[in-house]
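Missing here: one protein chain of the complex. Every other protein chain is in place.
Labels run A, B and C following the written order; every chain starts at residue 1.
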Amino acid sequence: MPSFVTYLIHTLFPPTVRYPDILLIDAGLIVGAIGLVGFLTKTHRWGWLWREWLTTVDHKKIAVMYLISAIVMLFRGGIDAEMLRAQLAMPSVHFMPAIQYDEVFTTHGTIMIFFMAMPFIFALFNAVIPLMIGARDVAFPRVNAMSFWLFAFGAILFNISFIIGGSPDAGWTAYPPYTGLAFNPGPGENYYFLALIIAGMGTTMTGINFLVTTIRMRAPGMTLMKMPMFVWATMVTSALILFAFPPLTVALAMSLFDRLFGSSFFTLTRGGMPMMYVNLFWLFGHPEVYILVIPLFGVFSEVVATFSRKALFGYPLMVVSILAIMFLSYGTWVHHFFTMGAGPGVNAFFGLSTMLIAIPTGVKIFNWIFTMWGGRIKMTVAMLYQMAFIPTFVIGGASGVMLAVVPADYQLHNTYFLIAHFHNVIIGGTLFGLLSGMYYWWPKMFGMKLNERQGKVAFWLFFIGFWITFTPQYLLGLKGMTRRLYTYPAGLGWHELNVISTVGAWIMGAGFVVLVYNVVWSLLYGERDVTGDPWDGRTLEWSLPSPVPEYNFARIPVVHERDEWWAMKQKGQTMAHALRPEDVHDIELPKNTPVPFLLGASFFVVGFGMTFKWWPIAIVGMLGVIACLLYSGFDYDDHHHLEADVVRQTEASLGRLQG
Amino acid sequence: MRPAFFKRPYRKLVPLALAAGLLSTGCGQQYVLLHPVGPVGQQELHLMELAAIAMGIVILVVFTLYFYAIIRFRDKPGNTAPYRPDWHGSKWLEILWWVLPAVLLTVIAIPTVKTTYALDHVPKGKDPIVIDVTSLTWKWLFEYPGQHVAAVNQLVIPTGKPVLFELTADSPMNTFWIPALGGMEYTMPNRVLPLWLQANKPGTYIGLSGQYSGTGFAKMFFHVKAVSPAAFNAWVAKTRKTASPMTMAVYDQLLKHNTTGQALYSSYPKDTFPTVANGFTLTGSGMYMVMRDKNDITYMPMQNP
Amino acid sequence: MSVPLAEKTGQHQLPIEFADEKESIKITGFWMFLVTDVLIFASLFSTYAVMRTSVAMGPTPDQLFHMGPVMLETILLLTSSFTIGLGVYFMRKGQVRALMGWMIVTILLGAGFVGTEIHDFVTFAQQGATWHTSAFLSAFDILVGTHGAHVTFGIFWAITLLFQLRKRGITPQTARKVYTYSLYWHFLDIVWIFIYTFVYLNGKIV
Partner (left out) sequence: MSEATKPITAEEAYNNENDKVLRFLKPRFHEEAFPTIQILGYIGSLILTFGAYFLVMNHVLPPVALLSVILVLAVFQAALQLGVFMHIREGRGLAWQLIPLYFVFFVALGMVGMSIWIMLFKSGVS
């Protein structure tokens, strides 16, 4: 049926995905996919892939999968950023047409926040939280795998939009009514809403999982005030996720219904109220930015204490401040729409509540500085990122406080001043923190260190490039340049600063290339970590060998001190002293299962079907979802036993067993 | 082991210095936000300056402590700085950094609240001229209910007199922004928002949108001509005489999704804007009745018709 | 095998659903899930609160709502909350048959609720009040509809639990499942009370 074929071609490959660059990428992807399939077949790796990775429920492997996806997404988001900067370098250029520019900034923002930063954070959670609290796994290992696969298939759904059907183009905030059918008839926004709903379900499950893990799975003796700061950060972040994602889900679902089922929540006509979307979105969105930064506050607290070789300064108040940030962050969301005329009372209230957040945040900054004070600072790459974080984040936070000054925000809202503000906190806080954590815990995850020298080159390129990119953007804001302009006229004085900014972005890109080189080189030739404790660490994960055995702890430790491992080392104890053969019992471990993967895949099918309104496909996917739920509802056989002897042998071979 | 450039952490200051240089040598009037020509922009600028100074203090303090710490306490052989691995807190220091930022924030918070309230209304005793602004898909429609003229993508206002803009949209949301005069405000469908601005100096200023609304968004620039009241009246009279009237057909034309140039109209159909006198009936779904008294707009929720 | 509820010594044994550490952790997890669900409904309630007056050309709440079916739904749901409460009570006594009996009653009451609600919605649709009509109706439909969908899901969940109970009896695992299910069901009752108050009764206040 030729009409059917033309219909397919028109829906799946409309002109907006037929640009030469995208066709080139298509070709690359096809070649890459064939290559990958070929490689896996030739080396007989399919079974291995399925058994060891796709069906795994081991938090350490899930961490690795999160990490890989996050770095791939950093690459994609980074390429998008480079394209944006290329377009903006000169006034009135048409490197990309408007529609494509719009798609690119949308995917840049969405990918960086939802598909780069979030999974990267979860990679760190998964990699270390059970180890830090002395547990064998997270509270719900299967749910953990489901979270990952929901995230992964959400990400895939979002990413295929640029080769099939066209990408969303309404910004990462997707304000209606522009996302309505009247203005945006293509499938792009459907992709956006569906992908975020699917990934968001996964994220909510991760939030529940790690909240329960940190409150119920801690080793005996680890009371709240003995938890490492990163565990606190995880707990608080998980709580934030729990409280923040529901409004997002609701807002997205309502927008989607407007598009697919003709409801009128946010439409131009029939009394729709677009501002309600904005309200709900930021009810999520503001806590979200703290979801993006609080885990890294935890990372920094660990890194700074380890590399200053000194206890964290002011631990109790660090806890108080992190809790204060959590509470306050639910009361500030209106600062993203001061200019929607909610009246002076509302604006003043939310302006003040926003400023209040600066106080607990400042407390953390000062406590970190005073952790270094009187220590012995070792300049490793992880520490360098932490040290770059402080000045960068303080300046970003300061510009945030300027935005919280309501009348100033009337002028600065949605200008490049805002863009500079949030890249300052998001790169300075989130990205630097993620990289710091990655360098810090890499030995624990992979059993080898990342090369420090290469890491430093990457760091300096990133750091310097960052300042060159974003400092000029503050000035552009003062010159009145608004965001999301695909091009701008000459004569407003915006040109020179944009050129500088673009150059900076290239330097950051170079930094990323070095980073990738660093990772690949180290995987091949990196220095093995045989001690399990390469940095002279303080918390329990460093008491384990690297990489960590499947069961984590042969015997669950009993905690007495805040920095338990450090205290043990001070007292001259190690694990080998502690563990006798009769201490080792059978260990119960969760069993691998294909359900999470299949569940994610089913949701992908649902999402894809709904994006194009191909209901039969969506229904097939839905049946898959139901089958997965039913199967896991009736499945009582979800763990297996590891014999004590096997554990003893493993521990003995690592030299960790007495006698 | 350590690369040479690493020895000098001050390197980080270079881009900052560069930026400061740019700002001082830079390009005069092009920093629009720093050179407002009206009272609204000026008040906003004052707050920005105040906040910037406060933030400067914060940054200075943090940077001093920070650089001192990282230079003094490096782990290098022969470092004589005291090493206190178990120093984990100090009551007084911690009280200090809960209290000092709070004080500093109070200093900016008070004028923030004051100005927020002040900017909400046209100052008492001044009679504003009202302009109805509708953002359309990638163009601006300005209607003068007092003068009965209309314009597309260009705006003429008298100097020395507050202008009360009533903002709405028959399109996705945009923000109405004239940086030289003062801050922006959203244009939203089904809703009318007030914004007042004033130009004290005659001149031509740039206006634009701050909220992305589609492919033509980058073309939503418009010109604002501030002229003396006499010249303004002359302009109105001339427009009435020479321009053609805007009919409903013209309005429908404007509703198309495209970008256009500038245009003037000698009159406009009553219900294109929820006119102040008639109450608000945009696209068939009234949300609010708009009642105008001298300085302000009151909104009455409209029950179903 | 079932764990006795209390010992004569005065030392309280943990109820069976808490007897196993792992299973009890799942209960904590389910509470956290309920928290997210509370917020889902809170978002829907805020939307409804704001859009309540955006009736456009459509009917107002007062014109639309009829309290008769609403009261019926309320009574059905309140009663079902009571019956599942009894079910859990008997579960803790170790009485499988009583538990299953009360669960079946709960399911029937729930089905009655859903049936009445669907009938109500069909009536609205016949009057031309669908969510195409106005923002108010969109907000109303999604709030009440989400609740109805939850109830429907709960019914199917309960049915799968019945099969498991028949096969395995009351064990720490099945007990935990029933317990979480009962939490879910009571929670839906609470949500309904707010819908009843904030949507239906409020619509009659004017």
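Heads up, the rule we're going with is that a residue touches a chain if its C-beta (ideal position, glycine included) is under 8 Å from a C-beta of that chain, and two chains touch if they have at least 3 such contacts.
Model, not experiment: these values are computed from the prediction.
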item: Option from C:M57, C:A125 or C:I190 whose C-beta touches the chain left out; value: C:I190
item: Contact residue for the chain not shown (choose from A:V37, A:I68 or A:M225); value: A:M225
item: Residue touching the undisplayed chain, where the options are A:V17, A:L242, A:L268 or A:L475; value: A:L242
item: On chain C, residues whose C-beta touches the chain left out of the figure; value: 3, 5-6, 11-15, 18-22, 24, 27-28, 31-32, 35, 38-39, 41-43, 45-47, 49-50, 53, 67, 71, 74-75, 78-79, 81-82, 84-86, 88-89, 92, 172, 182-183, 186-187, 189-190, 193-194, 196-198, 201-202, 204-206
item: Sites on chain A contacted by the missing partner chain, in the whole complex; value: 215-216, 220-221, 223-225, 239, 242-243, 247, 273, 275-276, 279, 283, 330-331, 334, 341-343, 346, 586-588
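The criterion applied here is as follows: only the chains that are shown with their structure count from here on.
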item: Intercentroid distance (Cα basis), chain B paired with chain A, Å; value: 32
item: Cα-centroid distance, chain B relative to chain C, in whole angstrom; value: 47
item: Inter-centroid spacing, chain C versus chain A (mean Cα positions, whole Å); value: 34
item: For chain A, residues contacting two or more additional chains; value: 269-273
item: Touching two or more other chains - residue numbers and ranges from chain C; value: 54-58, 134
item: Residue ranges of chain A touching chain C (in the complex, touch as defined); value: 139-140, 143, 204, 207-209, 211-212, 215-217, 242-243, 245-247, 249-251, 253-254, 257, 261-265, 267, 269-273, 276, 279-280, 283, 630, 633-634, 636
item: Partner chain B, residues of chain A touching it in the complex; value: 98-99, 102, 170-171, 175-178, 183, 268-275, 308-317, 337, 339-341, 343-344, 347-348, 351-352, 355-356, 358-359, 362-363, 365-367, 369-370, 372-379, 387-388, 390-391, 394-395, 398-399, 401-402, 405-415, 453, 456-457, 460, 463-464, 467-468, 471-472, 474-475, 477-480, 482-489, 492-493, 497
item: Contacting residues of chain B [partner chain A, same complex]; value: 1-3, 5-6, 11-12, 15-16, 18-19, 22-23, 26-27, 30-34, 41, 43-45, 47-48, 50-52, 54-55, 58-59, 62-63, 65-66, 69-70, 73-75, 79, 81-90, 93-94, 97-98, 101-102, 105, 108-109, 112-113, 115-117, 119-120, 137, 170-173, 175, 177, 179, 182-186, 188-191, 193-195, 206, 208-218, 221, 257, 283-285, 287
